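Apart from one protein chain that is not included, each protein chain of the complex appears where it belongs.
Up next, subunit A:
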Amino acid sequence: MLSRVAITLAAVCFLASAQDTYDTIYNDIGSLPCVRLLNATGYVGCQSMAAASGVLYRADTLEDINQLANDDGLRNKYTVVIPYWLLSSSNIDILKSSKKLAAILAVVNGTDPAHAISARPTTFVSPDTTCPNCEFGLYANTPNQYQWNPTGSGLLFEQFDFPIYALNTMDTRNTMSYASVMQAANRNRDKGYQDYPLKSLQFHSFMWGAQDTGACLRKGWCTPVGGASVWSTPSTNISYTDEKPIIVVTAAMDSRSLFHDLTLGVESSVAGMVTVLAVAEALSRSTIPLDTMSKHIVYTLFTGEAWGFGGSQRFVQDITSSPIQCEKPPTSGSGCAYPFYSDLEFQRLNPAKIEAILEVGQIAGMGGPGGNPTLYAHVDNIQEAASTTLLNQVVQVGANGSTTIPLPSTGISVQAASSDGVKRGLPPSSSMSFLKSRGNIPTVVLTDFQKQMSALTNHDQDDNWSTPNTVNLIQQAASVISKTAWLQAQGVSNSTAMTPAQTEAIASIQVDAGLVQDLLECLSLNYSCSLVDRYLNVTASSIPPTRLPHYSGTLYSQSQPFPIFAWSFLANMTSVKNLTSPTPRVTGCSSKAATVQCNPKEYCVGDQCIVSLTRYHDAYGVGLAINSNAEYYIKDASKPVWTESTWDPIGLRMFDVTSPDSQIAELMTGLALTLISGGVIWYSRRFLKKTLKED
């Protein structure tokens, strides 16, 4: 009885201390991994078949990396902690060929002097290719395509069979991880990497997907990359057959980088998104209501653009294949179950009626050659005659000093990108998807660069914005685009010959610089800000989100904060406003004890019931399709088919290791003991048998 109690107690104590034992050995670290993505021909990114572990080694400069490679006294495998800017193909090759590499930790931001801003090199290198997504762009089949990102290193498209993780001090948990890792690495360094026991770091980073998208979709080991695009128009009565031309104002919402949790993408795409949101707000102030004009204005914000223009190509494909025969209606909500569409309202847009496209590309003014910020208007160089009128109007509107069309006094001028005589064509942009379907649509893409994209394109660290430059550039671009769109929609070709009502209306279109700043801050620094809170009530959640990454994520597998915010904001800006008899909108629809129910055709946005034509649209590689069993498959392998691999739980943990020599000595001692005990037992048995037999 007593022994049973004792045994139970011992068992309970043992179980209770199992976690303590784990905690005394391991220290779990927060992690920002690089993952594997697949396309039609292969895969990119990082994979680790077995858990990789290595002794922490600090390498702050290229000399340190070379020293690790050449030091014959170091015979272990190492987890190398390097600053983010040392992450390049050649450095990784040095480490790989030294055969001492277990994994890499790249520090993006840290408090250590080696990782401080002052230690950063002044020139950046974009990790993207020399012409991002050009194989899916408008000029894919032309020889000698203009390379828009000539300094791109192509790091995003390399394959690594070891883990690469990032360290970034962007929130409390990650700051603690950084502190633990740096403390351990410093201790190792102080011991000269020879004085065992040393701190070691182990990575669990197993990616399921392999080979290419086709093989991995077949086995169900990956999911398409994508999300939800948003389109919106103030013309709530737009229809396919109303014979009214359409002006499209567009930008990309998403970006990519090596570490998807850190994708900031402000220069790459978010500044453009902010511009379009500001344009929608400015145009909503027009004293001539937008839905009474002779042409429609449609705002489109596409997701998945970083992955072969997934969002825009799918949107163009869908609107050009109207009407859709829906074979299996959805079980709930709108859209169609097979062929799969989450929403079918896009059928109201007539692509043959698109008369102009105004796109905002990279506009944050970062990572360029410097000098006075200027806006450049790019046009297609194959059918350039089609865009001449639109281009001239954009440049004319942007020329400061026009009295009929006032602009904010930012001192930023708008020039044609071919003002230096070189016709480069369009930079990689969403409008290419429209032009691939019909090449003679007048199209202007506004950017902050003339000759090459920002060196921060798809960078993890500095793809950011700066005040006041970025705010001024966005304000100017939004003003130019909103006024040009307005003039186009009114059919005004000569801005000096406008009616007084038109002059008053166009003067009422003002871009709010405070709104631009708020949008930039909310979308890149802190999502739990008052602007977002008005629409989405984010501060009420248990862990208010702060900095959210701009990677589009995988299709339908997680909530999409940026498209949801874009939807709410655009719905509010394009909602029907009755200016003649201003009745206040019905409010109170989002209160917990819902005091007001909106009508079936209305939406509750920002606590108000509004009528708006704002819809989501599926965005994923246009080479992929969904079959009647709701499975993904490749429909056309020559088009983008990007997918992201499924993975086992990612983890990082730190523990002590002893030297390889002492580990071998332990093994040998164990073997020797086993053999000796085996021998002793065998001989004693024989001896005892003999002795006992004699007796």
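General remarks:
As a convention for this text, a residue touches a chain if its C-beta (ideal position, glycine included) is under 8 Å from a C-beta of that chain, and two chains touch if they have at least 3 such contacts; residues count from 1.
Heads up, the rule we're going with is that contacts and distances are computed from a predicted model.
Chosen from "Gamma-secretase subunit pen-2", "Large ribosomal subunit protein uL14m", "Aldehyde dehydrogenase" or "Proteasome subunit beta", the protein name that UniProt gives for the omitted chain reads "Gamma-secretase subunit pen-2". Only one residue from A:L87, A:M207, A:V605 or A:L624 touches the chain missing from this view: A:M207. Only one residue from A:R75, A:R173, A:K191 or A:K219 touches the chain missing from this view: A:K219. Across the entire complex, the residue among A:S31, A:Q47 or A:N91 in touch with the chain not shown is A:Q47. The chain not displayed touches subunit A at residues 47, 49, 206-211, 214-215, 218-219, 221.
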